[in-house]
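A single protein chain has been omitted; all remaining protein chains appear in their positions.
== chain A ==
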């Protein structure tokens, strides 16, 4: 096995594209090293991307935010500007693991690990986040939701790296929120989860909405009917009930030791309602 720490994204792409055998990208390592230890993966090449300077930055641009692939989740929580604009994304990222894991884990890693229960992914999909992908063929920008294609599988081709997650500049009167259900108070994997992102007009009427569910299907679910159910009205009790009902119906969860299908469907609705209420309040709705 070789360990290489390139200084540029082009070098990293070249190494991955030219590799024979199994190559792995190392950012926080909180998934990769566990898989290596468990014998699930034996990389011939590890490309550590943390020495690539621009990947370790959160940049605020005219268009919004660019979060580098090597930025640990702990740093997301320390960015006041990001927290103010996208509190739902930050609260989701902060739910991943312990303090120790927070110091290493990244949202790009969370996305590329492609667990259906990944905490940051529903929040990013609700936020309409995009991934900037660099590969041998150049750069492309794709919706975050198109990265995971199934448990542990992504749409990325050989040699491709997600260099950053892009979040739009916020429209006025916007808010987002993320909630998950776990049987403990923290340090657990989502049984089911919901991210909601809203923009309101000056009367508190929802003008734009995105609702995403986690651990409710093999990949994150963007529930367009849930958005349609609340756009054009205030988020009152009746709208919240419709939101919950649509989310209940949209789930395609599994039955396992952490929750039954019935339980997950019900809780998905409850969480969508609660996350919706918080996002609405954050957007200034009353």
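Things to note:
Here is the rule we go by: a residue touches a chain if its C-beta (ideal position, glycine included) is under 8 Å from a C-beta of that chain, and two chains touch if they have at least 3 such contacts; residues count from 1.
One rule holds in what follows: contacts and distances are computed from a predicted model.
Only one of "Extracellular solute-binding protein", "Carbon-monoxide dehydrogenase small subunit", "DNA metabolism protein" or "Peptide/nickel transport system permease protein" fits the UniProt record of the hidden chain, and that name is "Carbon-monoxide dehydrogenase small subunit".
When the full complex is taken into account, the listed residue touching the unshown chain is A:101, out of A:101, A:231 or A:270. Interface residues of chain A with the unshown chain, by the touch rule above, are 1-3, 5, 26, 28-30, 33-34, 36-38, 43, 46, 48, 50, 72, 74, 97-101, 103-104, 186-187.
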